[in-house]
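Just one protein chain is left out here, and the rest sit where they should.
Labels run A and B following the written order; every chain starts at residue 1.
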Amino acid sequence: MVSVRLINLCKYFGKVKAVDQLNLEIKDREFVALLGPSGCGKTTTLLMIAGIYKPTKGKIYFDEVDVTNWPPKDRNIGMVFQSYALYPHLSVYDNIAFPLKLKKAPKNVIDKKVKEVAKLLRIDELLDRKPAQLSGGQKQRVALARALAKEPDLFLMDEPLSNLDAKLRVFMRAELKRLQKELGITTIYVTHDQVEAMSMADRIAVLNAGRLQQYGTPDELYSKPSNLFVAGFIGAPPMNFVEGSLVEEPNDYLFVTNEFKLSLGLELGELVKKGMKSSEIILGFRPEHVKILIKPEINTIKAKVYVIEPLGRDIIVNVKIGDKVYKVIAPPDIVLKPGQDIWLKLDMDKIHIFDKKTEKAII
Amino acid sequence: MPLIRRGHEKNADSSSSEATKASRRRKILPFLFLLPMLIFICFSWISPVILTIYLSFTDLSIKNLLKFNVKYTLENFEKIFLVEDPYIPEVLKITVFYVASVLSINVVYALILSVAIAYLVKNEILSMILRLSWLLPRITPGIIYALLWIWFIDPTAGMLNKLLMLAGVPKSWLPSSWLLDKPYAQLLLVIVNGYVGASFGMIIYTAAIKSIPPDLINAALVDGATDFQVVRRVIIPLLKWPILFVTAWQTLSLMASYEYILMIWGAGGGGGYAGVARAAGVMVWSLYSYTKAFAEYQYGYAAAISMVLVVIGIILIMIYFRVFGFRRLMAPSRVEV
Partner (left out) sequence: MMGVKEKKMKAGRGYILHTILKYIVVILVAIIPLIPIWCMYLWLISQSFSGRVILGIVPSNFTINNWRFLWAPIKMGLKEYPNIWPITINTLFLALGTSGLVVFISTLGGYALSRMEFKGRTTLMEFIIALHAFPAIILLIAMFIILNKLGLYGKGIITLMGIILIKAGLECPMASWIIKGFFDSIPWDIEWAALVDGCSRLTAWRRVILPLILPGVGAIAIFSFLSGWSEFLLVFTYVKDETYYTLPVLIYHLIGEFKFIDWGMLAAIGLFYTIPTLIFFSVSQKVLLRIYVGGVKG
């Protein structure tokens, strides 16, 4: 078991900065997700931690040891790839045994370990088969078994669930999390699916365009996003954003747009005024933090019902304010018609305000 | 519970020496993999070129081979370029004729052939039989191919004359010796090499034709085009680059090829170093160099003769790189739609 520290890690491919000045520390036994859209540098980071890519700048530490220049074979890591990367010419047994054979472990030790790991992952009946004869889920478990067989200090996973069908994916999510807790191996998990990251990880590092956006627990990222990107990336359906400006009034501060005015209150307003770097701000509110009212009340926003998406458990109501569409989650028993006028009451404890220029969160 | 003993003690001091060792290893490894290939390329390709350049400026022959006390001289090149060797213009003429004729077979005839086999013939089995048959000359060992032709042109035992007479060619038109009588020898020269060369173009062109998206052809057919119009207006324009590639590549190949000529006129003409080639008028430039070296032992002069080919080859390849760019040279049968 090992703790991992990335210090000022950079990877440049020619002019392209795939990873730029990444600083991250992962505690021993922790499950950390690297989350971000395609091309954000998360896989590149993982490959550097694995030793397959050599960092352009920066250092990587396992516990107190600088492993930046160590080849992959010396780092004692287990890795699962998106495509599983099983050796097609070897049987399942030989695939799992491969890392142990390379370590020149005695034959009976190898045999014991392979069977043990196969049992743990419930593939002990597949040991004689070749990868081509396995289903996606089975291949994935073989890949896991191979990674586990060598008793690694660190577990690296690159979107291992994305090639599985939806139902299996949901099942494996819980399985992987349970496995990690049981074995206590430090795990770094790359994904572009924020639901996956939120449900599995102890902490999540959100990356975009090679840079770290925010690093925290799922709850922190959800309720206290530090910038526009994280706020919009975490949560489904995603947060709604409205551009506007702050207007100071004798006893109040108002958030003003072309379509509506929202009273922020003195306390909130002062905070915003202090934190603003430019004159324009962006209001963010999550679809689940809005109440739909059929009759107007004070400090509500007038909107028109646009499209209704019933999901069974909730209803997603697409509403139009001016000519922009926003999503609101409503209880399933609400009765609405498209074109109907409604009023949105925002939960003022849960709104976010971002500076338009810096995109950083003020609230 | 760890079953496997860890073979690696992690401590902070070892990391910096590990780092330099690892990075040095990383830099050297590619060259270790490349070393055998590089050594052999030097041995079989580079050192002969360098040696040939050197030899072409000497008067090395059988006389001073043993002691190797050579004189450095330009007279080899004088023989070539100032035509002090009277046979040079003849060789040049034959070579130009040879390259031009076989090239047109390899580039143009092969194109028509490929269109016929890969497009006009719709039956896959027939197409494959034809393709394999046309490949036979290329894959047959050279000496067997030569043997077959020597038999074929034999006036008594062979079939060529008999077949031609069957096709209506009057007996008076047929030579007593295909090998020696001009212009029959020249015709034979072109045909023998043409069969082999055509298959090169055929391979490239059929691959290109097969890679044309069928929708393009279907669209043309739906628009009312006949097969011949499809060939003229859809297929051939798309084969522009393969055609250029085949021309470029085959020019180089043909300049340097002489093996079949040596085998047929050599074996057919009584063995030895194809002495009859001169009389038959099939002495191409590369064969002349070979003859000068191994039949007449004039190594310096022979080297100079082949130097001309080397220089032309280098000039051509530089032009090709400029015109084609490296990528296109590498994927000659891919169609640029």
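Everything below uses one rule, namely that contacts are C-beta pairs under 8 Å (C-beta built on N, C-alpha and C of every residue); 3 or more make two chains touch, one makes a residue touch a chain.
Small disclaimer: the values here were computed from a predicted structure and weren't measured.
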Review point. Of the listed residues A:77, A:145, A:190 or A:246, which contacts the missing chain in the full complex?
Key: A:77
Check your understanding: Which residue, B:76, B:101 or B:289, contacts the hidden chain when the whole complex is considered?
Key -> B:289
Point to revise | Sole residue of A:98, A:326 or A:354 that reaches the chain not shown, by the stated touch rule | key: A:98
**Study point:** Contacting the left-out chain in the complete assembly, out of A:11, A:42, A:113 or A:146
**Key:** A:146
Review point. What residue numbers in chain A mark contact with the hidden partner chain?
Key: 47, 50-52, 71-73, 77-79, 81-83, 85-89, 98-99, 102-103, 146, 150, 156
**Study point:** Residues in chain B touching the chain absent from view
**Key:** 27, 29-31, 33-38, 40-41, 43-45, 47-49, 51-52, 55, 60, 65, 68, 109, 112-113, 116-117, 120-121, 130, 132-144, 146-152, 157-160, 162-163, 193, 195-197, 199-200, 203-204, 207, 226-228, 249, 252-260, 262-263, 266-272, 286, 289-290, 293-294, 299, 302-303, 306-307, 309-310, 313-314, 316-317, 321, 326, 329-330, 333
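Rule of thumb we're sticking to: only the chains that are shown with their structure count from here on.
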Review point. Between chain A and chain B, what's the gap in Å when you average each chain's C-alpha atoms?
Key: 58
